[in-house]
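Every protein chain of the complex appears in place save one, which is left out.
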Amino acid sequence: MADPPTRPQIGADEWVARSAERSAAGRARTWAEQTPAPIRYGALAVVVTLIALVPVMTSDEYILRVGVVSLIYALLALGLNVSVGLAGLLDLGYVAFYGFGAYGYALLSSSKFGVHWSLWETLPLVLGTSILVGFLLALPSRRLVGDYLAIVTLFFGQIFYTIAVQGYRVPLITFHGTHDITGGPNGIADVDDFRVFGHHLTTNRAYFWFSLIAVVVVFTAIHFLNESRTGRAWRAHRDDPLATELMGMPINWLKLLAIAVGASVGALAGTINAASLHGAFPDDYSTPVLITIYAMVILGGAGSLLGVVLGALTVNILLEVLRTPDHARWILYIAIVVALLAKVRPWRKLAAVLAGTLAFGIAVHAIVAAAWPRGVHGLVSISGTDFSNGGWFGWALRHWLVLPAHTYEEGQYTWFNVALVALIGLVLVLTMVRGWVRWALLVPTLWLAALVWETRLVEEGTGPTRFLLLGAILVVLMAARPQGFLGTHRVEIV
Amino acid sequence: MAPLLELEGVSKAFGGLRVIDNLDLTVGEKEIVSLIGPNGAGKTTVFNLITGVYRVDKGEITLGGDNLVGLSPHRITRRGVARTFQTLRLFLNMSVKENVMAAAYGHTRAGVVRSILRTPGQRREEREIERLAQERLAFFGERLMGYRWNQPAYSLSYANRRRLEIARATATSPRILLLDEPAAGMNPAETAEITQLIAKLRGDGDYAILVIEHDMHVVEGISDRVVALDHGVKIAEGSFDEVATNPRVLEAYLGLRAKEST
Partner (left out) sequence: MGGIHVLAGFDAFTLTWHYFFSQLVAGLTLGSLYALLALGYSMVYGILKLLNFAHGEVFMIGSYIGYFVLTALGGATSPNVSIPILLLLMFGAAMVGSGLLGVAIERFAYRPLRHASRIAPLISALGVSFFLQQLATLLFGSVPKQYNTFSLHNGSLFNRITIGAFEIQYMQLFVIVAAVVLMLALTQLVARTKVGRAMRATSFDLEAASMMGIDIDRVIVFTFFVGSALAGAGGVMNGLIFQNVNPYIGFNAGLKAFTAAVIGGIGSIKGAMWGGLTIGVAQAFATGYLSSAYQDVIVFAVLVVVMLVRPTGLFGTPALQKV
């Protein structure tokens, strides 16, 4: 038998095995893995401290509130990451645990039933019951393959929402009329603040710090769990459930455990949300919120704890920016430029596409202005209320896009609808053609995208636009970069 | 030699197809038994029945006297049955070290709370698991050691993946190893090495070993006993020489000669 090679040789094991170290991405990863643990944890500690100083440096209630919401979402992302990212289970009813925590806390600490327990009493009870509910949900699914679990959990989430909305007329409890348990569509109002160590947490600042502590504690706990035998078993299950079971790991129990752990974290987030909002309202725990959390986890990288926290912050900031049209409009242009920079090489091609788009728009505008003047009399809303201002950017947009009069009036959406349908058609065609045709068609597509964006989407940032974006994020990520920001590229055997 | 694994009258059918028919099979303590037969004979099905992936229709399977039929696969593994797979089933996205450490789950006890709190007991157990993994991987020499430890399993070459799978199986502290075509896809040098390794496995680990193999060099080199299967039925049993010259076995592999079939 030959001796193992003394130097790396092309074709022999070691050279292949070390290829990851030689790529730029591999170097980055191994750098991160090679920095000793104390330095990595130290860097994290510094970041956390900086975040903790935010409420000290500002008293802007809006920023603090956004901070609280971001931290709550970070908690949710961490919890969902346990079942989806670590164990590979598609839990589509996760938002129900979030709602369960909120309503559980609201029932025990509000004027609804006159019960006003302190945090130390409610929290263990709510978390414990949510773990129980998680187990109960996972029980009928334990013999099921992933797809079936997805359906059952999706339905469960829907059921929770139905019960929350219909819960103001629950019969049968005393066989005498109906009872209002969940407050129905209006939810439960007048929920108590957290009472901790005798203090009432009343300000956004207080909830910010509470949430930050919660995120740090949960992050650490899940990290330790991930590094232990349970975490290894979960990750083995994500790779190959059958082999996992045959190597002595009880996958039914592990699945229950993953869902239950996720459930408890979700419930914790729910209690914080209910307390900081002073209310529990069913629409905060509905399917759009579920999609939001999924977008956060997938964008950040399912399986990476730090990644999903980053994903939560990114998505939440994005959604916040979408609220004001003047800030929101930049999102599209930045996204286009970034995407082009990433995908279009060489530089000449990139420049050609950008120049072509500008020229195309100017040309179309000129033609329409000559043939049908009213077609370009529409205005770009820049400052929010005064449609005639907008500075140089407004002027540029007005002369690049074709904005008919009355563009922003409610109900006058025909132009927008036509452009939208044309855009969708063009995008679909783009996926089917290759070569120079693709680049040529990209020009009108980009122009139409800007048109559609400016004529309506920008204005509906809290409505359909945000949800369109979330759905698009999921689809595009799965096709282009399934590992998100910090996830690892995975090899799957299908 | 005391029997360790015993199959008695085991039968399995999928719909109308009888895959295993009334099979008796024994593997004694520290014995190496080879299971041979043409493709489709049912050899991997036997493994699946022993490990609980399929449920037997009739018959008994016992390990050291304890019944295995009806137990869930992970319990069977904990009782002492470990296997490898014909088509590799590694945890590809986990590191080499973690693949082996994961398999030590069945004999460890740290629960969720202790893992989160990192109690001294849990940390001691983790060090134990790591030491066990190192030991199991060291069995294969330098190939799976050193920098390979932290590499993801998908970066390994084919032969190394097969070795890793064996190492992972041994980490479950089994009493019997079921190896499904351990030499498949290996070149002659690797095949020779695997043959030596299997003998060494039995010696070092006191395992009984049941091997499915097609390469007769390997079978000849390792077996105490050979069992031949065809269409789910045992057609021969004995030493390698006895089975290799058995006319029914030859017929199963090579078919009848033209003039003998009339």
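For clarity, chains are labelled A and B in written order, and residue numbers in each chain start from 1.
Here, contacts are C-beta pairs under 8 Å (C-beta built on N, C-alpha and C of every residue); 3 or more make two chains touch, one makes a residue touch a chain.
All values reported here derive from a predicted model rather than from experimental measurement.
Enquirer: Among A:54, A:125 or A:163, which residue is in touch with the absent chain?
Expert: A:163
Enquirer: Looking at B:44, B:170 or B:223, which residue reaches the missing chain?
Expert: Hidden-chain contact among the options goes to B:44.
Enquirer: Taking the entire complex into account, which one of A:342, A:370 or A:479 touches the absent chain?
Expert: A:479
Enquirer: Considering the complete complex, identify which of A:229, A:365 or A:456 is in touch with the unshown chain.
Expert: A:456
Enquirer: Residues of chain A in contact with the chain that isn't shown?
Expert: 84, 88, 90, 92, 140-141, 143-148, 150-152, 154-156, 158-159, 162-163, 166, 169-171, 178, 242, 287-288, 291, 294, 298, 417, 420-421, 424, 428, 431-432, 456-457, 460, 463-464, 467-468, 470-475, 478-479, 482, 490, 492, 494
Note that in this section only the chains that are shown with their structure count from here on.
Enquirer: What is the distance in Å between the mean C-alpha positions of chain A and chain B?
Expert: 44
Enquirer: Give the list of chain B residues in touch with chain A in this complex.
Expert: Where chain B meets chain A, its residues are 51, 53, 72-74, 77-78, 82-83, 85, 89-94, 98-99, 101-108, 110-112, 115-118, 122, 125-126, 129, 141-143, 147-148, 150-152, 154-157, 160, 168-169, 172, 189, 192-193.
Enquirer: Under the touch definition given earlier, write down the residues of chain A that touch chain B in their complex.
Expert: Chain A reaches chain B through residues 1-2, 4, 13, 16-20, 33, 221, 224-225, 228-233, 235-236, 238-240, 242-252, 257, 261, 488, 490-493.
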